[in-house]
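Note that this complex is displayed minus one protein chain, with the remaining chains in position.
And now, subunit A:
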Amino acid sequence: MFVGAVFFPLLGACVSGFLGRWLGDRVAMWSTVFFMALAAICGLLAFWQVALGGQPQTVVLFTWMQVGELSFSWSLRYDTLAAIMVGMVTLISTLIHLYSIGYMSHDATPSRFFAYLSLFTFMMLMLVTADNLVQLFFGWEGVGLASYLLIGYWYEKDSANAAAMKAFIVNRVGDVFFMLGMALTFFTFGSLEFDAIFGAVQNHVNDVFLGIPSLELIGVLLFLGACGKSAQLGLHTWLPDAMEGPTPVSALIHAATMVTAGVFLICRMSPVMEFAPVALAIVTVVGASTALFAATIGCVQNDIKRIIAYSTCSQLGYMFFAAGVGLYQAAMFHLFTHAFFKALLFLGAGSVIHAMSDEQDIRKMGGIWKKIPVTYAVMWIGSLALAGIPFFAGYYSKDAILEGAVAAGTGVGMYAFVCGAVAAFLTAFYSWRLLILTFHGKPRADHHTMEHVHESPLVMLVPLLLLAVGAITTGFVFAPYFIGDAATAFWNGAIYNLPAKDMMEALHHAPHWVPTLAKTVAISGILLAILIYGFLPHIPGRVAAAAPGPYRFLLNKWYFDELYDRIFVQPARRLAVQLWQVGDARIIDGMPNGAAALAAGASRGTVRLQTGKVASYAFAMIIGLVVFVTLFLTGR
């Protein structure tokens, strides 16, 4: 069961990828769904047994590397943290596989798509069940590869290729720090296995490396790695571009699972992070800033998928600052609920795009809610959950995070709270901006497109409805386990909190005005959006015209892409050409080639001496003789 949950997707990927051409597309597609369903059954059973039943377990497969004292194995670690992820990933991945059958039905090579999708799921499962940092890194890079392949799935599109490369390379920048974090971890602890690290943390609290406490440095390096994968401020630029991939990919990888790997890493490393207060403060500040920053951009984007992508970026910021203030449980809870409602939103957006004949610009939509009522309903549910409206899933987790930020009682906690509250307002605002522009108002698409607007087939609607159920129920069903009364038994030691700052306890004593405020900003955001876009549609244009500077600043995503292009990409390209043509060709090759030319010249000169005339030889001989004899005589 434990092995099956991880390896069935790999089997599915191999069947579809290698045998797809012989099996035919339909068989290949359904075979991956079949294997995913098996994995999901295993995964949910594992969740039941490990998380709810309280029986953690580690399955060791075989040794990976053993070099000196550095030794680690391929193994599957099932504790509560892993079990949550396994259950969630397998379930959502199965639903998205199912949805893709409908969504990709007109594609030329669906077996390739499903192979990638299953491969991704396998890598993600390897990541979350890792028992050491290196296997985690294996999954980490593996999901990066799958993401690269899927973003560039339509490889004939130039923009898709560019986006895929960008995703891989920006992720690699983060991975460099992850790698160095691993090196320092090994240097400090002499091991990369979690149990050995966590057991020895107490002995290394006072270690110093390069004048910095080791644990702090490990925390910062790993967090920088997490920034790459989880698209935090500075390394976020790849995520919006990643929307070039097919929509199910955006739902699975760039919303529900892969991008949350960074949050998972921080939670996994909680026994180390707890002893690194400065690193945690950095996590908090970066997370909070990302939450706000991405939300501001989300308000002005026009591509339906990009809006949701920035929303993902922003929600990931919430998770990070929750972990940063020490509330890993809430971070994981938000990760869990977010997976459901964000996958729902993306798949809903996919359904809209499908209905609108591949149109993604919300300015060209509108007035379609009667034609696609189910999609409309689930988008509402997803948005309500995202905005944190009471009794929907997002409400419980987001509330806990905001309360925790206040309860932490620190300066950075307060900063996080302020950013989080403003971001919550903006989140509600852009969600309803999207809903209204997409579904309401006068139709802005051309007549031809409007005639073709149709509800998606059943194979797409079933996953949507199931996810909608998740977006409604996961909040109140699981709140007691994740952050409520049953939390201690549920987590079962998978997450470590310093006894000195018991955040779970502090959470219950957060001031009462916090949840009230959270609800207020969310609802006012919704009302403002409805008011502006529903009833006063000329206002946004006027606001944009009145403040063109800020508007363009937001529309161009704070000019991050341009900045990076100027300071990294262009100089690197120029330097590369310079090094090649000047450094290699002219200087390094110039020397031996010059020496060769010199030698050739000298020998040509020598050749000229050999004229072959006896007279000149004799003359030279006599001269020489005279010189020698003179020297001989005078010298004596």
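Heads up, the rule we're going with is that a contact is a pair of C-beta atoms (placed from the backbone, for glycine too) under 8 Å apart; a residue touches a chain by one contact, two chains touch by 3 or more; residues count from 1.
Just so it is clear, contacts and distances are computed from a predicted model.
Missing from the rendering is one chain, named in UniProt as "NADH-quinone oxidoreductase subunit M" (options: "Alpha-ketoacid dehydrogenase subunit beta", "Amino acid ABC transporter permease", "Spermidine/putrescine import ATP-binding protein PotA" or "NADH-quinone oxidoreductase subunit M").
Contact with the chain that does not appear here is found for just one residue of A:Gly142, A:Gly219 or A:Gly413, A:Gly142. Which of A:Asp25, A:Asp175, A:Glu216 or A:Asp241 touches the hidden chain is settled by the complete complex: it is A:Asp175. By the touch definition given at the top, subunit A reaches the unshown chain through residues 62-68, 70, 74, 134, 137-138, 140-142, 145, 148, 152, 155-156, 158, 161, 165, 168-169, 172-173, 175-176, 179-180, 182-184, 186-187, 209-210, 572-573, 575-577, 579-581, 583-584, 588-589, 592.
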